[in-house]
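Every protein chain except one is present and positioned as in the full complex.
First chain written, first letter: the chains are A and B, and each begins at residue 1.
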Amino acid sequence: MNTNETLLNINNLSIGFAKRGKVNTVVDSVSLGVKKGEILGIVGESGSGKSITALATMGLLPDSAKILSGGIYFLGNNLLAMKEKEFRKLRGSEISMVFQDSMTSFNPLLTVGTQIEETLRLHSNYVKEKCKALTLEALKKVGLSNPHEIYHMYPHQLSGGMRQRAMIAMAMIAGSKLIIADEPTTALDVTTQDKILRLLKKMNAQHGTSIILISHNLKVIQSICTRAIVMKDGKIEESGTVKKLFTHPDTDYTKMLISAIPMPFSESDRKPSETFFMGSKKNNNANSKNRTLPVNHKKEQPGILTIQNLNVFYSEKALGLFGKKTRKQVIHDVSLSVSQGETFGIVGESGSGKSTLVKAIVGLNKEIEGTIKINDVAFIGDASSVSKPQMVFQDPYGSLNPTKKISWILEEPLRLQTKLSKTERMAKVHEIIEQVGLTTKHLERYPSQLSGGQRQRVAIAAALIVNPKLVILDEPVSSLDVTIQAQILQLLKDLQKKYNLTYLFISHDLNVIFQMCDRVCVIYKGKIVEMKEARELFYYPQHDYTKELLKSAMIQAEL
Amino acid sequence: MKLNRKNDHFNYILGLAITTFILLVVLIGFFYTPYDPNKMNAALKNSPPSLTHLLGTDNFGRDILSRVMKGAGTTYIIAVAIVCIGASLGTILGAFTGYFGGWLDEILMRVNDVLISFPSILLALVFVSLFGPGSYNIIFALGIIFVPSFARVVRSEFIVLKERDFIRNAKLMGANSFRIMFVHILPNIKRVLIPSLLIGFNNAVLAEAGLSYLGLGVQPPQASLGRMLSEAQSYLLDSPWYAIAPGVMIVLTVLGFSLISGGIENEYE
Partner (left out) sequence: MKYTVKKCITLFLSLFLASVLTFTAFQIIPGDSALNALGMDATEEQLKAYREHFGLNDNLPTRYINWLKDALKGNFGYSSQYQMQIKVSTLIIDRLTITLWLAGLSFLLIVVVSIPLGILSARKKDSILDSFITLVTQVFMSVPSFFLAMILTLIFGILLKWFTPGNYTPLDENFGNFLRFMIFPAIAVAIPKIAMMVKFLRSALLKEMQLDYVRTAKSKGMTNIRILFQHVLKNALIPVITFLAMVLADILAGTILVEQVFNLPGLGRLLVASIANRDYAVVQAIILYIVSVVIIINFLVDLIYQWIDPRLRSN
């Protein structure tokens, strides 16, 4: 490698955490290089070691972390062998970092301007006026149109996107050659994400700044990186140009991430290899001539849930003793119906109102106008079914009571909603635990002793144990790793078939929606903007917002 | 880092050791003391610690060790009673206001904030001046006075926990509010409540000692550590051990429980 071109060279780096005498390796013989003017992506799920590698490069590892072996070379100098005093000179002026959460990464008590200027003051001898002038210039460069105002503002007064731009300004103002951006767009909504990524690309083009972009989101990596490495469990799975990685991945793990398909379904009315994303362009071309779509031939089923002209309001608590209560309308005139045995998807970003809609349906939010009806339908085989919809929540760590055993958690829905005796209840508990793929051993454990995937199975069991008419699943797999997601989705599909369950499936993850749902509706700012059969929505979106959403999730050849 | 863990662990064990020792002494004291704590012996007035009287005698010739054993027992019972009253009422109050919120919660919270900022001894003095001194009065007074701090702790836990998914789930499954508050939520506040109970006990011991010292708490001839200290004050020059014994007993009690409480908090960190 031409050393003139290489900016950063990480060589066989291994990092571990010492815990009670044992050493836990979190980064295992990682090697990578960043050339001048390059944008390198690091992809990986949580626990892959990508952030730790970044922190090591900055010299910001927590005290409990130990460098086990290897070196980090910046412009030829070994950072790990450097004295702290020397290293400090590099931080902020040669190598900078942009963090994920811009709100907490700023000091809430100091103005934005002061904090950006700080970088300059640490690494230069400029006078106050010059520092201020350069700060204003930097703010302008990152696309903030009113730098003078922003200079005097406090972090909490800016929007998420503006704050992130300010953080980028703070990282670049001293002319850093390398910027490490750790999930810089994860906390932002789709449209702002795009703008920030473009900004980073501009900085790279205009100033020749190298960037290491870390993300779990493939679309983000694909949008501006030229090369990328894939990390898993502290090791590098694969590396190469973005083009190659996305069109001809070598390892199975990479293939899995890229295709965004969990694992092939065993029985599905969709072909196993048909993913929405890879196939979309091809399918679009193929179907342009033949516009007949395969239609779901489900028998006419009775309606389970009917919502008509629903408006949902949310009253904010009065601020203090003298504040006024503010009443906002969150859901506007929503109508939809769900038939038995169907999986109805609700797609929306955070802030779209989907959680409020769900709360209204289950009865947790009573400030509504309009009708929500859950129809009394005879259930296959079992007379004792419950008409209240049951819910499965997103966070497996918050949806089970940590102080109760699994058997108690599964018994509680029966205790509250049926009149069965203790023996009858326990019988059902033993039955359902096997249905969701766990054993009776698990009944005696506490939630903290189960993994995320296992907890979600328990949550599903708790929802299904009362034979509900309707099951509402609110982002049920969003917090799980990709491999586990596949298992859970498969479980849901199997159970649905077995018991003719009706699902209301809420997610922001379009791929999951595509895999699971028969019909889908898109919610934007509290209104339904589009509602159709899943395939039709995905291949022939009508509404602009739907198109935006699909575009942002699709992997394209170039930005 | 290793030093930190060893250190915390050491503190915790030390706390357990001290507390066990003290509790044993006091427990024994309920059934047996070397001498009758109230028996006066003019001949042995103000004698220093010796083999026959391990902690010496007071100005009436009474055995200090026996008095300390009995006195500590009285102090502890009073402190436990105070904590029971404060914690149970406080938990109920905190649970209701934290779970239901509303304007009642707003008002009570303000009142609570104001009450907490007052030193408990002051409020106890007000009470005593109105209703008179005595053990039962200070148990009642301090018990009520401790309610706000327990209520606040419980309330903030309930406010956070009621938003958790598993509680939402219980609600939509039709559990009534009482069941949610006391069967679903309450077991989850153990982590926070137990240190509060220990700290409450410590504060109760100190408060009782202070009040009895001022003559407003436990009345003679009943012994309590605070009372002994006030009696000992006049004899500081002649027989300092008279004051040191009960004082050290208080210190050891409070120290023991603090170390344990700190150890428990560290366990959960």
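Basically, a contact is a pair of C-beta atoms (placed from the backbone, for glycine too) under 8 Å apart; a residue touches a chain by one contact, two chains touch by 3 or more.
From a predicted model like this one, the values you see are computed outputs, not experimental measurements.
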| item | value |
| --- | --- |
| Chains in view that touch the one left out, judged over the entire complex | A, B |
| Touching the absent chain when the full complex is considered, from B:121, B:183 or B:264 | B:121 |
| Chain B, residues in touch with the chain not shown (by the definition above) | 1, 3-4, 7, 11, 110, 113-114, 117-122, 125-126, 128-131, 202, 206, 209-210, 213-216, 229, 232-233, 236-237, 240, 243-244, 247, 250-255, 258-259, 262 |
| Contacts of chain A with the absent chain, listed as residue ranges | 58, 60, 88-93, 96-97, 99, 101, 104-110, 118-119, 122-123, 154, 156-157, 167, 170, 320-322 |
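The rule we apply is simple: only the chains that are shown with their structure count from here on.
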| item | value |
| --- | --- |
| Centroid distance [mean C-alpha coordinates] between chain B and chain A, Å | 48 |
| Touching residues on chain B, where the partner in the complex is chain A | 1, 101, 106-107, 110, 164-166, 168-175, 184, 187-188, 190 |
| Of all residues in chain A, those that touch chain B in their complex | 18, 63-64, 317-318, 320-321, 362-364, 388-391, 393-395, 398-404, 412-413, 416-417, 462 |
